[in-house]
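Shown here: the complex without one of its protein chains, the others still in place.
For chain A:
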Amino acid sequence: MIQIHCPYCGETLPELEFAYAGEAHIVRPESPSEQTDEEWAAFLFLRDNVKGPHFERWRHAHGCGRFFNAVRNTITDRFYITYKAGEPRPDLAKLLEESK
């Protein structure tokens, strides 16, 4: 079973306590009414579907209940890092270098 580190609980815990919640760092447009239909549809539906290191949201659903962000390799399922919601997106090149 995958073990995931919750940045709020400070513990590394079984995957079963967590729920995947889609791609991370998707920014909601400031003024939705000024968006074209295409732009709005892209915000709602279009995702990168990354093969490899992926910035994504998780929720510690059966624990503290918090959403947080993670970088996970979608091929190997390896988690490079997890960090609290609202924290800046880590530099991927640096992260991969450190994780070697």
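Going forward, a residue touches a chain if its C-beta (ideal position, glycine included) is under 8 Å from a C-beta of that chain, and two chains touch if they have at least 3 such contacts; residues count from 1.
Simple rule for what comes next: contacts and distances are computed from a predicted model.
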Chain excluded from display, named as in UniProt, from "Phosphate transport system permease protein PstA", "ABC transporter ATP-binding protein", "2Fe-2S ferredoxin-type domain-containing protein" or "Sarcosine oxidase, gamma subunit": "Sarcosine oxidase, gamma subunit"
Contacting the left-out chain in the complete assembly, out of A:Leu16, A:Leu44 or A:Ile75: A:Leu16
Hidden-chain contact residue, picked from the options A:Gly22, A:Gly65 or A:Pro88: A:Gly65
Contact set of chain A toward the excluded chain (per top definition): 1, 8-11, 13-14, 16-17, 61-66
